[in-house]
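Below you'll find the structure, written out as structure tokens, and then a few comments.
Every protein chain but one is kept in place in this view of the complex.
Up next, chain A:
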């Protein structure tokens, strides 16, 4: 019933982007995984939506919501790009927010300079939101290509989640070692109370795929990597990749309530070594 009522209201309008989903939580869920900054850039193509969030020009989170996730998805132009306040978008999506019933959502956008219109319905109550969009700025290109990947491990998210939870938060950096020889995969921190490291050997049950060609050790700012914990918490599997420059890519496989799989990807650049020793 929900979908129908929302449909009738929009029949006559022809929007540049028009998407409808029976369970708005499937969208909310994925967006939460990249919610570490207020401003997000949305790219819409015929394949779906990509939502990009960046911080300090060093880390980028991308959430992909493919068109199949929506019950209805149509786009007039080839590609649409706009910036939006993610905080507000999530508040609006979550406006009914009860866990027992589902919110139906229709999302409409009519091109440059127009607001993003959301229509949400739950139990006969309807919410209309109109969120101002902003001009899209260029997003970072990490030039991370599969051909340059040196080491790659796919593992269950559980073990990475635990590793992140137990990590020493007083450390400024996280050192990731990936190697064909033991310890295979090592997360090390250097905190106020000393060093600690966690190893995951390649024959562990948690590791599903292991392909390491070289021993690479790189440091990443822990506070930059922290937002990716949000994605790890929702994911079922994580693919960790490092390229020859030490750039890190974390791909999170997230299952939504309909059993569909969505991806959230994080790129992070390594911490440059300076003369003074890192603490």
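Observations on the structure shown:
To be clear about the criterion, a contact is a pair of C-beta atoms (placed from the backbone, for glycine too) under 8 Å apart; a residue touches a chain by one contact, two chains touch by 3 or more; residues count from 1.
Keep this in mind: contacts and distances are computed from a predicted model.
When the unshown chain is looked up in UniProt, the name that turns up among "NEDD8-activating enzyme E1 regulatory subunit", "Exosome complex exonuclease rrp4", "Checkpoint protein" or "GPI transamidase component PIG-S" is "Checkpoint protein". Within the complete assembly, A:128 is the residue of A:14, A:128, A:162 or A:257 that touches the hidden chain. The omitted chain makes contact with just one of the residues A:17, A:63, A:92 or A:200: A:92. Mapped onto chain A, the footprint of the missing chain covers residues 85, 87-88, 91-92, 94-98, 123-132.
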